[in-house]
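A single protein chain has been omitted; all remaining protein chains appear in their positions.
Showing chain A:
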């Protein structure tokens, strides 16, 4: 039954030690995710020279809790409240016509708007780059940021567009026959990143997967 026993110390950010479902393998556990986020928070502060104009925007669904966690870490390090929110990209997707209509996620732009801010987009997995392209289009309709940067927890490669991340939690070389699933305490009860066989028919951007 068990493909992989959970490693000790996995409990960070979750109630009980997670167990990877059959056929999948945990590539990041809770404490590794924590460390990666802390590092990204420091990198954001460094790259933006103190983070005074930074606005963090998570892409639903799992980018949103990641944005909240980054904001919290930045506040802890620099004692600076960074506005954070969410940016739903469903209406800007390039594959809307290939599937039945999708339910929309929440878009919450922090008060003060995006004009002249350094917007850091946050997503769980960077894959084809199409989600990020959609997010850039969405941003275009919402304001004129001073700069846009991208932070992802996992970069699994296989880009289909000229897009790269500025901050990466973990570079994870994968095959197209594999899938990457990020689980977070806020949405799934515990933190982990799982590598498993590709799910049929759900290649790009399905809920909580590669995008």
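Everything below uses one rule, namely that a residue touches a chain if its C-beta (ideal position, glycine included) is under 8 Å from a C-beta of that chain, and two chains touch if they have at least 3 such contacts; residues count from 1.
Just so it is clear, contacts and distances are computed from a predicted model.
Here one chain is missing from view; checked against "Aspartate carbamoyltransferase", "RNA polymerase sigma factor SigW", "Peptide/nickel transport system ATP-binding protein" or "Anaerobic dimethyl sulfoxide reductase subunit A", UniProt names that protein "Aspartate carbamoyltransferase".
In the complete complex, the hidden chain is touched by one of A:96, A:161 or A:176, namely A:96.
When the missing chain is restored to the complex, the residue among A:83, A:110, A:143 or A:157 that touches it is A:143.
By the touch rule set out above, chain A reaches the unshown chain at residues 88, 91-92, 96-107, 137, 140-143.
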